[in-house]
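Heads up, one of the protein chains got dropped from this complex, but the rest are sitting where they should.
For chain A:
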Amino acid sequence: MVDVPLGHIGPAHAADVDDVELYHPHSWVTKYVFSQDAKIIAIQYSATALTVGLIALVLSWLMRLQLGFPGVFSFIDANAYYQFITMHGMMMVVYVLTALFLGGFGNYLIPLMVGARDMVFPYVNMVSFWVYLLAVLILVASFFAPGGPTGAGWTLYPPQAILSGTPGGQDWGIILMLVSLIVFIIGFTMGGLNYVVTVLQARARGMTLMRMPLTVWGIFTASFMALLAFPALFVGSVMMLFDRTLGTSFFMPAIVEMGQTLDRSGGSPILFQHLFWFFGHPEVYIVALPAFGIVSDLISTHARRNIFGYRMMVWALLAIGALSFIVWAHHMYVSGMNPYFGFFFATTTLIIAIPTAIKVYNWVLTLWRGDIHLTVPMLFALAFIVTFVNGGLTGLFLGNVVVDVPLSDTMFVVAHFHMVMGVAPILVIFGAIYHWYPKITGRMLNDPLGKLHFWVTFLGAYAIFFPMHYLGLMGVPRRYHEIGEMAFVPASAHTLNAFITIVALIVGAVQLIFVFNLFWSLRYGRPSGGNPWRATTLEWQTPETPPPHGNWGAKLPVVYRWAYDYSVPGAVEDFLPQNQPSAQPASGTIHG
């Protein structure tokens, strides 16, 4: 160490600078555009992701129009159809669900819920959003590129993804897709490091790990997993980009394309699938675990009851997170990989059902002997349980290797993964937005509009995806631009397809009511106060609502209890905030 005489240190001693002052932005631009406030970044992430979600919704309408009424809409030809399904899938999985849960809810809730002023690396956090936005722009740009976006399916399997028989394969589509993914992963890594380090390093005094709300546990575990899983996709994308642009053969064996022998040899198409699914399966849980965490808090708060079996819930989250890294090849039972892998991956896959089932039991056991308020967030939470149980159980079909053989690559798979990682997490997202909107804006979302939105979305989504399983059971393959004549498909199946399309159009349209509600309530919503749901967790105990930059004013909160002290016997109120020292507070100190 260099010996510095005391007099040479500048005039400002560390203790003389007010802690809060450091956080204030200095202009409109640094406050709302290039903001380093995690809450603003959260809104930027969420708004971008929801916009991408609306684009993906329109794409799903277009593909459903083609499936329900084949040939009626002449602009949806085979090329366009495959481009729509590819972009819909990739947008929803990566650019909507991952970005919204981690970039959106993670940024907003982690610092507030653990009692921190901000993320630990605010500048990196800001850059993370702008890099994400760049990735989105590159992806959307492919709609306007020559040849249009890639139509390789969201799994992007080579060799077809980079050959001429696939839309965008020999044009710009696949290149822009791969570059966008690479950029996305760079951006996510910056955000993900922040979420993990903030949870580990910036918790308020008294906030032990086992006092954290399950929302934080879910987002934390998912971020950790994403940091380990996305590099596999990164590597796969770089290698495929080299195959496409530099003529390497990482994934390209000797190939005859349309009668022409290509100058390729020695590569392995299955290698890409291993890399893709080593990312792809954890990705399912990267989306699911934040949803698990959030829904636990919604149920507990609105049933006025502690989450049942908190410790088991935490261990189950961690067990699912760990196991999800050794189940990836259950997406590849019929891929031509060594069939002996089937024994291992079927076993690990079905074992993961056990911690998952424990979570479901504990959610419904939290309802048991509760004081259930059927608020809009609670309705969404209940609907999540129904759709998640349904979709999770069909996973036991597809995970059980031999049962997967007839069902793989059929509409059964489409129905399964939409129910379990589409509908279920999105219901949680809606529930969470209705739940936390008051904290973000200071106003409640409109209740009747919320209920209308809920019932049409829940019942409609169930009516879309439940019958779809049976098309797959019959043998209708997925990714068919048109089913055409198939001897084993009765005419009634086409009627069912038309029905599904009509319901999908209605469910999609109802989302506009939700968007309207978001904007309308911003101005006309009922003022919510600081803690409208009478919840225990720290974000509801901020001195101001919406919380300003730095969150806590002069003094950081101190945590005295776990996140689930609802209806504690002998307490005056039916909830005890985490920062409340005694179960018997002086009167009038509870409401924020």
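Here is the rule we go by: a contact is a pair of C-beta atoms (placed from the backbone, for glycine too) under 8 Å apart; a residue touches a chain by one contact, two chains touch by 3 or more; residues count from 1.
As a convention for this text, contacts and distances are computed from a predicted model.
Think of the chain that is not pictured: of "NitT/TauT family transport system ATP-binding protein", "cytochrome-c oxidase", "Ion-translocating oxidoreductase complex subunit D" or "TIGR03943 family protein", UniProt labels it "cytochrome-c oxidase". When you scan A:Leu54, A:Val124, A:Val360 or A:Leu522 for touch with the missing chain, the hit is A:Val360.
Per the touch definition above, the residue from A:Leu193, A:Val414 or A:Ala493 contacting the chain not shown is A:Ala493. When you scan A:Gly53, A:Gly68, A:Pro122 or A:Gly151 for touch with the missing chain, the hit is A:Gly151.
If you put the missing chain back, the residues of chain A touching it would be 78-79, 82, 151-153, 157, 159-160, 163, 165-167, 169, 253-259, 261, 265, 267-270, 303-306, 308-312, 334-336, 339-340, 342-343, 346-347, 350-351, 353-354, 357-358, 360-362, 364-365, 367-374, 379, 382, 385-386, 389-390, 393-394, 396-397, 400-403, 405-406, 408-410, 459, 462, 466-467, 470-471, 473-475, 477, 479-484, 486-488, 490, 492-493, 496, 564, 566-569, 574.
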